[in-house]
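Here the complex is missing one protein chain, while the rest keep their positions.
Chain nomenclature is as follows: A, B and C, assigned in order of appearance, with residue numbering initiated at 1 for each chain independently.
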Amino acid sequence: MNKRITVLMASECAATAFLLIAVVGSGIAAERLSGGNVALALLANAVVTGCALFPLILAFAPISGAHMNPVVTIAAAAFKRLPWAAVAPMVAAQVAGGLIGVWITHVMFDLPVVQFSQHIRTGPALWCAEIVATVGLLGTILRCDSYGVPLTAGAVAAYITGAYWFTASTSFANPAVTIARILTDTFAGIRPLDAPGFIGAQLAALALVLAVAKAVRFTLPAQSK
Amino acid sequence: MNKRITVLMASECAATAFLLIAVVGSGIAAERLSGGNVALALLANAVVTGCALFPLILAFAPISGAHMNPVVTIAAAAFKRLPWAAVAPMVAAQVAGGLIGVWITHVMFDLPVVQFSQHIRTGPALWCAEIVATVGLLGTILRCDSYGVPLTAGAVAAYITGAYWFTASTSFANPAVTIARILTDTFAGIRPLDAPGFIGAQLAALALVLAVAKAVRFTLPAQSK
Amino acid sequence: MNKRITVLMASECAATAFLLIAVVGSGIAAERLSGGNVALALLANAVVTGCALFPLILAFAPISGAHMNPVVTIAAAAFKRLPWAAVAPMVAAQVAGGLIGVWITHVMFDLPVVQFSQHIRTGPALWCAEIVATVGLLGTILRCDSYGVPLTAGAVAAYITGAYWFTASTSFANPAVTIARILTDTFAGIRPLDAPGFIGAQLAALALVLAVAKAVRFTLPAQSK
Partner (left out) sequence: MNKRITVLMASECAATAFLLIAVVGSGIAAERLSGGNVALALLANAVVTGCALFPLILAFAPISGAHMNPVVTIAAAAFKRLPWAAVAPMVAAQVAGGLIGVWITHVMFDLPVVQFSQHIRTGPALWCAEIVATVGLLGTILRCDSYGVPLTAGAVAAYITGAYWFTASTSFANPAVTIARILTDTFAGIRPLDAPGFIGAQLAALALVLAVAKAVRFTLPAQSK
């Protein structure tokens, strides 16, 4: 493993760990403080996730693209922005970072470190929602790329804040995040049994976006940088 | 129908579909989760719509202007940014996209796909509100155009988030969205009987803005691009 | 009255009218929908005012500076950005615009057009709060000016959204807005008797900022544009 790959992995691991701290931590705080008002909890959870994504993307994009998401990494390789050889290590780093982030969050909130979610999230409606969520996320990233990192960071942050609400699944849209959320029996969790359905929908959305992009070439040309 | 028009239509259809997913989907989620607290539901609905508009405008503006709105398309033609021949196809695509968006949302939230709203929204006060809302939206777009797409996207997103609250009608300000919202008996819906009043007010606002623009030439000169 | 002054007046009148629609309209909606939860009402009111200020400043700054506020107009003259002869007409236009905005809002929300507030807002603590609020607003505008209109618009919008909460007076910080808010017996109103105290505090803050600016020259040099 060469040094470049190590840097990519460290960056994706750190970024994804912090993303999970934001997602899971704000969910725990929201659940504790909201007195059962799920709308208020989800509003806080959504706003906080957007607020975390903006600095995270700014910080890590110059190093590794700040994907924090296997479907984004695969899409980057498909559009020749990233060598295919980097995909597996980066995805592994994202998954590992997600777990680390969840566990750090449990320490911060004084909860058992290792736990498994019992939160049921399944069925065709939610899978459809995950397809919509992931198509929207990939579309945002691909279409905003030419505006540069700051606007992409703002667009992705805004998109995810919105998508928590407008998709029935609260927009996981990310296999690494889905796996990490198995490991927390809190607001943001997902039952282990239900994760494959979500991840399958996310991969289906990726395939759909790649097919559409190939068909209509709506993607942007590779940049010189 | 030439290829350019087809691209415009596809872009407006996709963008408007996603806009309706955001508007109707967040309304459904807000209503389900807020336990009858309408202020909290509207806050979520407004913030989410703004969060969706920002990436949508960034993504689709370079292709078709990201109007998602017949009055914006007509105004663009009136200011010679768009050939008049493109107006009818684009408006048709916006209306079609709105319907598709509403139906996708119903699938995501496991609701009957075809439904009609029973939400009463009528009377001179609300029509006045729609005039204010539409004048403000068109003014924002026309006056911000010279700042470029990203700032226009931010300004429109902020404006609509605000206008959900400061207009008594929750600011439809868009005939295609109004038609689409007939077809959902959820938070964002409008009774079929009431849609013509809203659309009439929106068109009156368009006429008012065009008349004022002609009188004071406050509009921007046509750009070279 | 020459044509330049007329344009300035029309711009400030329209901008201030829309600002009052945002402030008063969102207050009415928030009060109606929040079921007595004042925190939720103020959160909506604050976010909406910020969301309105951003496009308003972008739209009107190139014409008249988008002051919408007599203390800002006086400060602009004191810093030689504006001829002193323009101050009185612009302030008159701001006050007139404020009244028009309040009345349009009452029509939209189906309320009696002419009304007077009974909302008590008085005492040294609130006057102190208005001084803090106005110092902060003027400081934001003067210090952000060199970043250009879009960042100033964003900074002012963010500042006012925050200041609704962190000043005990909910940050009027604007004599024209204070006068206009006399005329609405709704969430945003202020009792006629209490307006002079608020306006006095705002003018005291202006004097303080001008004195400090003169002493430390922290203001920016006049720009060439």
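In this text, a residue touches a chain if its C-beta (ideal position, glycine included) is under 8 Å from a C-beta of that chain, and two chains touch if they have at least 3 such contacts.
Treat the numbers as computed from the prediction; the structure is a model and nothing was measured.
J.: In the complete assembly, which of A:88, A:108 or A:211 touches the absent chain?
T.: Of the candidates A:88, A:108 or A:211, A:108 is in touch with the missing chain.
J.: Which listed residue (C:40, C:182 or C:195) would be found touching the missing chain in the intact complex?
T.: With C:40, C:182 or C:195 as choices, the missing chain is touched by C:40.
J.: Decide which residue listed in C:48, C:95, C:108 or C:132 touches the omitted chain of the complex.
T.: Spelled out, the listed residue whose C-beta touches the missing chain is C:132.
J.: Using the touch definition up top, pick the residue from A:58, A:87, A:125 or A:204 that touches the left-out chain.
T.: Considering the complete complex, A:58 is the one touching the chain left out.
J.: By the contact criterion defined above, which parts of subunit A meet the unshown chain? Give residue numbers in ascending order.
T.: Residues of subunit A in contact with the hidden chain: 10, 18, 21-26, 28-30, 33-35, 37, 40-41, 43-44, 47-52, 54-55, 58-60, 63, 104-105, 107-110, 150, 157.
J.: So that we can see where the missing chain sits, which residues of subunit C does it touch?
T.: That gives, for subunit C, the contact residues 37-40, 42-43, 46-47, 50, 123, 125-126, 128-129, 132, 136, 139-140, 143-144, 147, 151, 154-156, 158-159, 161-162, 165-169, 216, 218.
Throughout what follows, only the chains that are shown with their structure count from here on.
J.: For subunit B and subunit C, what's the span in angstrom between their mean Cα positions?
T.: 29
J.: What is the distance in Å between the mean C-alpha positions of subunit A and subunit C?
T.: It comes to 40 Å between the two C-alpha centres.
J.: Scan subunit B for residues touching two or more other chains and write them down.
T.: Residue numbers touching two or more other chains: 37, 40, 43, 47, 50.
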